[in-house]
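Can you read through this structure? Questions will come right after.
One chain of protein is taken out of this complex; the other chains stay put.
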Amino acid sequence: MAMTDDEKLMTAYHEAGHAIVGRIVPKHDPVYKVTIIPRGRALGVTMFLPERDKYSQSKIALESSIATLFGGRIAEAMIYGEDEVTTGASNDIARATTLAKNMVTKWGLSDKLGPQMFTKDEYEEELGAASGDTLKIIDAEVKRILDENYDNAEKVLKENEDILHAMAKALMKYETINSDQIDDLMARRPVRSVDDIDDDDLSTDDSEEDKHDGIPSTVHRSL
Amino acid sequence: MAMTDDEKLMTAYHEAGHAIVGRIVPKHDPVYKVTIIPRGRALGVTMFLPERDKYSQSKIALESSIATLFGGRIAEAMIYGEDEVTTGASNDIARATTLAKNMVTKWGLSDKLGPQMFTKDEYEEELGAASGDTLKIIDAEVKRILDENYDNAEKVLKENEDILHAMAKALMKYETINSDQIDDLMARRPVRSVDDIDDDDLSTDDSEEDKHDGIPSTVHRSL
Amino acid sequence: MAMTDDEKLMTAYHEAGHAIVGRIVPKHDPVYKVTIIPRGRALGVTMFLPERDKYSQSKIALESSIATLFGGRIAEAMIYGEDEVTTGASNDIARATTLAKNMVTKWGLSDKLGPQMFTKDEYEEELGAASGDTLKIIDAEVKRILDENYDNAEKVLKENEDILHAMAKALMKYETINSDQIDDLMARRPVRSVDDIDDDDLSTDDSEEDKHDGIPSTVHRSL
Amino acid sequence: MAMTDDEKLMTAYHEAGHAIVGRIVPKHDPVYKVTIIPRGRALGVTMFLPERDKYSQSKIALESSIATLFGGRIAEAMIYGEDEVTTGASNDIARATTLAKNMVTKWGLSDKLGPQMFTKDEYEEELGAASGDTLKIIDAEVKRILDENYDNAEKVLKENEDILHAMAKALMKYETINSDQIDDLMARRPVRSVDDIDDDDLSTDDSEEDKHDGIPSTVHRSL
Amino acid sequence: MAMTDDEKLMTAYHEAGHAIVGRIVPKHDPVYKVTIIPRGRALGVTMFLPERDKYSQSKIALESSIATLFGGRIAEAMIYGEDEVTTGASNDIARATTLAKNMVTKWGLSDKLGPQMFTKDEYEEELGAASGDTLKIIDAEVKRILDENYDNAEKVLKENEDILHAMAKALMKYETINSDQIDDLMARRPVRSVDDIDDDDLSTDDSEEDKHDGIPSTVHRSL
Partner (left out) sequence: MAMTDDEKLMTAYHEAGHAIVGRIVPKHDPVYKVTIIPRGRALGVTMFLPERDKYSQSKIALESSIATLFGGRIAEAMIYGEDEVTTGASNDIARATTLAKNMVTKWGLSDKLGPQMFTKDEYEEELGAASGDTLKIIDAEVKRILDENYDNAEKVLKENEDILHAMAKALMKYETINSDQIDDLMARRPVRSVDDIDDDDLSTDDSEEDKHDGIPSTVHRSL
């Protein structure tokens, strides 16, 4: 199923949005490759290089992940307008919501609720949130975390809209850009050409990571 | 099971309602054929020509789909009065509701709720909406989207009531009208006669499309 | 199990209540036969002649069906008093409730809620009504439709109480009355005698109709 | 398991309570036998003679059944005080509650809710009561019916406390009393002796009746 | 698993608490033996002698059972302070709660709710309590019954704290005390020595009684 140039460009802006936010927010795994070659249900993919195996995620790293997940959708809205925002960000939204929900109900990372478990425990008994009042606070905290990081990602992209255009353009030209090229783009330098991109690096098998509470090691615009 | 002329006429108005709204709302797939020959549970069918395979749907296109789905029902009410509105629009209503609900809970297309998932995630864990307050906003947003697009479709049909009558008349005469004839009707020109309609074009197998979150490629008045 | 004359008379009034309302409310299928000969769980049956196969039901026809279903119960209350009203109308009540509920939640026939689906969709996903506020409106709308049509049926029977007595008397005399005799009764004419009633017409197998969203083609006083 | 005389006397008062209320409330099946010989889980039994097979139950007859069911418990409270009321009335309470609930949710016999079904329909779809407001009215109506008939039964027993003592005394003497003896007691006449009580009449197999929505044909003080 | 003397003493106070309350509250089965020899999950056991097989339980006897169940816990709190109260009373608490709940929802022994069933009936249909308002009253009534009997048991133990100390001391000396010794303690007489305690009397198999709605014939401090 061939993509039109319009679709490719929208995907390029979407992935560039992920990549730029991922590069700028604190404590995020380094973005090392972005592609608009479709694979499976992904129209494009942004890839992160975990510098080392991580034992646990800090609050600030989780928030940066949420911001990066929102980057694609925000780029669409900035370039095409809110009315043209597409259903393509649904996977990003699901993962960001999962992270925010876990922060509040499982990892004790909401100041308002404190270190309490609000999910089932390991013996499948319901813990914590029983009353409507508590559920209301959980909802509000999840929304707050999502909103704050959406706003943060939007601020990052608005301050770097020139890079967004440049990266989308580079993706239309090369289809895949690597870490060095992303460095050029982030530094507002001319993008170096790439002679040889090893196709193995592009593997997008994120099934393993998806099981770890939705912590993204790739993000993609989905079919 | 033979239809009476009264039934045929009501079906003609119903399908003409879909077709006219589908032609006028922005970013909608082009309407290319309308028929009142019953097939299966459909008393009549309005068909859309997807210009290209779509990877994702924009917010505005989804809203246009909802308006088009409501077009049939609104035409019934306009011509026969609210008391004579029939149960024949139940499939349209179900599909419009599914689209509006997904926009709000899955695709992050409600400004009030923002980019958050309110359905189960891929691991069947409930996301988002836990409290009665959030559910109330979801209900209100779904209703707002439906109401706005119902009103829009009604405005379109009221401004083009002459075309509605002309198209219903053409359907009673030809039973099936094609894209050229619809062009004539929309342009308020005399409807050209059609010598040969290839029956293959009338295939109404929409089972495939129905699975893609209810995005309509045909709409019909149902038994 | 032999019925006493008292039981027979109460059944006669019950069925006459259905028949008279069914004859007077607008857009109702014609009542063509009434009997107080018990069959299965029915103590008496009122039969309707669908003039043609119907593709869809109009709002006004659905409301007339609800009124007709209530006719039996109202006749009991009028003649014997509210305290003597029996459990025999439970099937009528269930069918009237089903119709009213579908009008509101499935067929978009409540002005307050508009064209929205509030039941599960075809993929078994819950649509629409999530919050307590919406459920409250659904309840109120269902009750309003039932109440309005109950009141309407009561008005019809109070204005035609003489026909009610005459029809009950005719049923006690003939046990079954046909369309011509019902015509006589509705016209306040003496009831013609019937020489020959073909027993086949009395078949009360309504299992098929029951499956179509409870649209009544027979109504009966149940065991 | 032998009963003490104290237990026997309490059972005698309990059954006499059922019998006297059942004799006095309107439209109740005639009480024809009372026994304090235990059978199965019943410590004593009050039996009713259905005069004919009934096709349906009137509202007033249902309310009399509820009052009669409460008669046993009220007798205990009158004679022994509220603190000595026992768990022996739990079966009576369950059956009275079932009747009151069906009157309100199935048989349309609550003025406040009117002729509407609030249980699942025959296709197992939930009807009617969706909102908390409606549930509150259902609860209130069920309680009102129970309270009114409890109060009525209490009034009956207070006005006939002499008969209550006389009947309990007769039960202690004869263990089983028949219709003629109950006639004597209700007429405040000396109780005739019974030479021969056919044991077959005492069969208390009420499994059949229990299935008909709890309409009592026997009531008993349960183990 | 050997108990320390501290554990033994705490158990002695716990069982003495049960025994003293059980001896003093009205209509309670007679306490005839208390032991601090552990068996199964019981660290100590207080045994009651049912004077005869009971057919039903009176309201006052049920309340006395609740008070007696709380006796163990109250003794712990009196002697060791609220902070040292242990998890050992969880079985007592569960049984007291079951009794109070049944009194309110099954046996009609709450004045506020009256003789109504609020559990499922024998055909597994939900009876009674549907609305939040009714549930609130049920909760309040259950809590009231528990609180009143807790307070009553506490009053009993405070007025007899000297007996509590004496009985705990006797249990530390003899490990098991019988009915005569309990008589001595309740009468504030020196405790007679026991030459021979038939071990058969100590059987604590209460599995049978536990099935009868939690009416205690033994109570114990649990592991």
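For clarity, chains are labelled A, B, C, D and E in written order, and residue numbers in each chain start from 1.
Definition applied: a residue touches a chain if its C-beta (ideal position, glycine included) is under 8 Å from a C-beta of that chain, and two chains touch if they have at least 3 such contacts.
Everything numeric in this text was worked out from a predicted model, so none of it was measured.
Asks: Could you list, sorted by label, every displayed chain in contact with the chain left out?
Replies: A, E
Asks: So which of A:P30, A:P50, A:G81 or A:G132 would be touching the chain we can't see?
Replies: Result: among the candidates, A:G132 touches the missing chain.
Asks: Out of E:V34, E:M47, E:L113 or E:I138, which touches the unshown chain?
Replies: Considering all chains, including the one not shown, the answer is E:I138.
Asks: Spell out the interface residues on subunit A facing the chain that's missing from view.
Replies: 52-53, 55-60, 62, 106-109, 111, 114-117, 121-122, 125, 127-134, 213
Asks: With the missing chain put back, which residues of subunit E would touch it? List them for me.
Replies: 1, 3-4, 7, 11, 43, 70, 73, 80, 82-90, 92-94, 96-98, 101, 129, 132, 135-136, 138-139, 142-143, 146-147, 150, 210, 214, 221-223
Methods note: only the chains that are shown with their structure count from here on.
Asks: Which other chains touch subunit B while also touching subunit E?
Replies: Touching subunit B and subunit E alike: no chains returned.
Asks: If subunit A and subunit D share one sequence, what is the angle of the rotation that overlays their CA atoms, in steps of 5 degrees?
Replies: That rotation is 180 degrees, given to the nearest 5.
Asks: Take the average of all CA coordinates in subunit C, do the same for subunit E, and state the distance between these two points in whole angstrom.
Replies: The answer is 59 Å.
Asks: Would you kindly tell me how far, in whole Å, the mean C-alpha position of subunit B lies from that of subunit A?
Replies: Each chain reduced to its C-alpha mean, subunit A and subunit B end up 34 Å apart.
Asks: Where does subunit D touch two or more other chains at once, residue-wise?
Replies: Correct list: 129, 132.
Asks: Hey, which chains are touching each other here?
Replies: Between chains, contact exists in these pairs: A-B, B-C, C-D, D-E.
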